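A single protein chain has been removed from this complex, and every other one stays in its place.
Every chain is named by a letter (A, B and C) in the order it is written, and numbering of its residues begins at 1.
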Amino acid sequence: MIVVMSADRTDDQLNHVVQMVEEMGLTSHVIYGTNRTVVAAVGDKRMVDKGALENLPGVEKIVPILSPYKVASREVKQEKTIVELQPGGAQIGGTGFGVIAGPCSVEDRSQLLEVAHAVKEAGGVGLRGGAFKPRTSPYSFQGLAEKGLEYLAEAREQTGLAVVTEVLTVTHVDLVARYADVLQVGARNMQNFMLLNTVGAQGKPVLLKRGMSATLEEFLLAAEYIINAGSSKVILCERGIRTFEQYCRNTLALSMVPAVKRVSHLPIVVDPTHGTGHAYMVESMSLAAIAGGADGLLIEVHPDPEHAMTDAAQQLDIPHFQQLMIKARRVAEAVDRKI
Amino acid sequence: MIVVMSADRTDDQLNHVVQMVEEMGLTSHVIYGTNRTVVAAVGDKRMVDKGALENLPGVEKIVPILSPYKVASREVKQEKTIVELQPGGAQIGGTGFGVIAGPCSVEDRSQLLEVAHAVKEAGGVGLRGGAFKPRTSPYSFQGLAEKGLEYLAEAREQTGLAVVTEVLTVTHVDLVARYADVLQVGARNMQNFMLLNTVGAQGKPVLLKRGMSATLEEFLLAAEYIINAGSSKVILCERGIRTFEQYCRNTLALSMVPAVKRVSHLPIVVDPTHGTGHAYMVESMSLAAIAGGADGLLIEVHPDPEHAMTDAAQQLDIPHFQQLMIKARRVAEAVDRKI
Amino acid sequence: MIVVMSADRTDDQLNHVVQMVEEMGLTSHVIYGTNRTVVAAVGDKRMVDKGALENLPGVEKIVPILSPYKVASREVKQEKTIVELQPGGAQIGGTGFGVIAGPCSVEDRSQLLEVAHAVKEAGGVGLRGGAFKPRTSPYSFQGLAEKGLEYLAEAREQTGLAVVTEVLTVTHVDLVARYADVLQVGARNMQNFMLLNTVGAQGKPVLLKRGMSATLEEFLLAAEYIINAGSSKVILCERGIRTFEQYCRNTLALSMVPAVKRVSHLPIVVDPTHGTGHAYMVESMSLAAIAGGADGLLIEVHPDPEHAMTDAAQQLDIPHFQQLMIKARRVAEAVDRKI
Partner (left out) sequence: MIVVMSADRTDDQLNHVVQMVEEMGLTSHVIYGTNRTVVAAVGDKRMVDKGALENLPGVEKIVPILSPYKVASREVKQEKTIVELQPGGAQIGGTGFGVIAGPCSVEDRSQLLEVAHAVKEAGGVGLRGGAFKPRTSPYSFQGLAEKGLEYLAEAREQTGLAVVTEVLTVTHVDLVARYADVLQVGARNMQNFMLLNTVGAQGKPVLLKRGMSATLEEFLLAAEYIINAGSSKVILCERGIRTFEQYCRNTLALSMVPAVKRVSHLPIVVDPTHGTGHAYMVESMSLAAIAGGADGLLIEVHPDPEHAMTDAAQQLDIPHFQQLMIKARRVAEAVDRKI
């Protein structure tokens, strides 16, 4: 941490800062510059609240040196984490490229099975589908709950696809973990710290979606909660952020992919469906994500999007999904990945 | 809902849209314009998923007419809601102006009691203080839990101030409700729908903070969850949004105050502490909130901010808080409100 | 400037950084921390391109210490700048509070004169009105040009109000300066550096609007261009920023007011009209700006907003403006300012 003193700081103020720094268990180095005096505070106190110094008289600003995340960082673990969706099954984060697809919501048994078989045949490795749905409006369809989980499990039996489904609250974690292969934490829950702890404590892989306005640091700190709670099998998922743009529901921030790869060992997949909110953009952004270095995709597919009970505007129908998979395979090969 | 057809739509496409609209239980009116044909879909199906139509061939876009919220709107209830913080106690939303203040976290008994007495003497009506803390980093102080709630209750006994404290998860609601007068739902939980339902189902008032990137609609729909679950005593709280600005931790969106007053009957308070993230801005933004028409303030005050365990950079010390309250009273009078 | 080396940096990489720092004419201090080595680069080279170091092997990031602006900062000039709108006339930035009001566009002589007299009588000090209009669409009304300037000058003669009007391009500066008392640089031109230079070179005061997505630093650097070009009479104007919010045209960032006052000596006024985009919010945000410490207001007023040729949705009619001014006076008194 670097404490930048203001131009008109007094010696007493400087001494007080030095004293506070040492009170925190850090070593201080004072550097007298041409325009500013700065105090470098050295030591492994990653989590000291820098705010404590920010308001001292004579202090202009505090500059942190270390990233606040640790176990999610490449500093602590150099080699890339590869997550198996099922024990011995398909991997996310290796040289392969994994497509997880399925309907927004599990609506009924035949809808789900139809999609599951289509996903399997087209080369997908995971089946997504919401049994518990987080809905902005209390009047919207809230999901089939356990019945939805049962259908997902049946689809897995028939296809072998790994089941990826969202868990909304701490009290559902055990239930969902009984059926799912991968527990998804949604964007709205990325900073639901109790949920992160509970999800981390059960053994299965976790797919963690980025919050709608989460920074890279907050995203990795959320992963850090899960890892510290017991699960190192975290898959990050970029799903678009909230900006001023209005032609799309969210702005898909694909540069999160190279950014994560630079600082973290965790794999990252991309959700072009929520990341744009419009079916017509999904193919373009899927191919972009592959070429840009993502480790996988999370795509919504529905046999009859017109009649979908949720997110009808953004789900692909099965023929478009099949077409997309053909193109995806070509692009993946061009960047030496295999779908 | 208005369905705007694209310029090159065919008659078959138009007919299909009309048919879908009627399938939804709505009445359709087709208007043939100079450049566009539009289909007006009439009926009280507030929650029809407009996406279902958006992807039909020949459709350019869908324009909703009705706001998605209902019981939180002024349409359903014209008169302003006034929330009593305690039965028969201070009100938020009437002609008075209520200041709720206290430390970011309850750290120990003497810290809390010192602040509580200072808040009471300066004219506050509520005592805030976190017993369970949502922390971005797993390494940060997470709160005193039930012990913190006990101190809050003791402070209430000594001062009469209403206790406002955050509940983080569904499994804590009963516990927190045993001690608190007002349950706070934090910004990170504004779309934790399970929590909204559970909090709404207990009887006490709820202070609902706006999510960091929540729209006005999403904010009111979150209130709608709480109201539908059983509690009509909802106080909204503007606490800043995430933007590109970096001189502040959040951008305080004060225009949310007149916007809420126009469309909703619920009272709205402002949190200038989180809304800026810097103690030096709190006075300015507090006075602005009063003059701008807010119904109250939520302010962090600490007897020794330098040594605060959380959010040290943004808490006021007691003398600054006292000074602020003197100025606040003058501005409140200038807009015919009484602190 | 602080260069933070990555955890796995080599000694050669560190030496190369030290060498580059000294090549830049700076002195280097190396601090060996527990987790990181940092190089503090000391010296008065405010404008060295920090990027040059950012990409060196073994460098994690660069942290600037000094703000990039200088003559606009309080470091260089402690006392507040007070700008006279006309020689010997009303001031912005002192203990008074200045209201500048008028129509969005000058539409015709009688419209302008009617508003001008109303502004004068209500206690305003400046008359705003666009003669050259920057319009998002090429099909919109583009202003009366010189004829509009003539009407403004006539209105000044009749009322004594200072004329504040926008200049769109370098080739118009002389023309506009012949008629106006204060040259306005619009939000879309805040980084039109040629215009900033030309406007700064003529002698009159400049009202500089914040760009729609400008940071505090960029805003002050734009002012710095003007000051360096010759005019120290710069009035800053907060006019709202572009965010994800949709209930307003822009999000009015009132915390820019205390932020500017902390780091700069320049006065700052607030434009609640563009800052919200809706007439119904203007009163609320005007009063908030006064209480929050702004030095003045810029408000759009039109005798017949329904028939305004531009920005009809956000202009106040004269009776609402008069009402606002009565309330404004009360709030100003409550914070010891005088309108």
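The definition used in the following text is that a contact is a pair of C-beta atoms (placed from the backbone, for glycine too) under 8 Å apart; a residue touches a chain by one contact, two chains touch by 3 or more.
Note that this is a predicted model, so its numbers are computed, not measured.
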| item | value |
| --- | --- |
| Which of A:T27, A:Q158 or A:S284 contacts the chain that the document leaves out | A:S284 |
| Hidden-chain contact residue, picked from the options A:P64, A:G94 or A:G292 | A:G292 |
| Residues in subunit B touching the chain absent from view | 2, 4, 7-8, 29, 31-36, 38, 40, 42-44, 63, 65-66, 75, 242-244, 246 |
| Residue ranges of subunit C at the interface with the undisplayed chain | 20, 46-47, 49-56, 68-69, 134-140, 168-171, 188-189, 191-195, 212-213, 217-218, 221, 224-225, 228, 242, 278-280, 305-314 |
| Subunit A, residues in touch with the chain not shown (by the definition above) | 213, 215-216, 241, 243-248, 251-259, 262, 275-276, 280-281, 284-285, 287-293, 327, 330-331, 333-335 |
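Everything below uses one rule, namely that only the chains that are shown with their structure count from here on.
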| item | value |
| --- | --- |
| Chain centre separation (subunit A, subunit B; CA means) in Å | 26 |
| Euclidean distance of C-alpha centroids - subunit A vs subunit C, Å | 38 |
| Averaged-CA centre spacing for the pair subunit C and subunit B, given as whole angstrom | 31 |
| Interface hub residues of subunit C, defined as touching at least two other chains | 243-244, 246 |
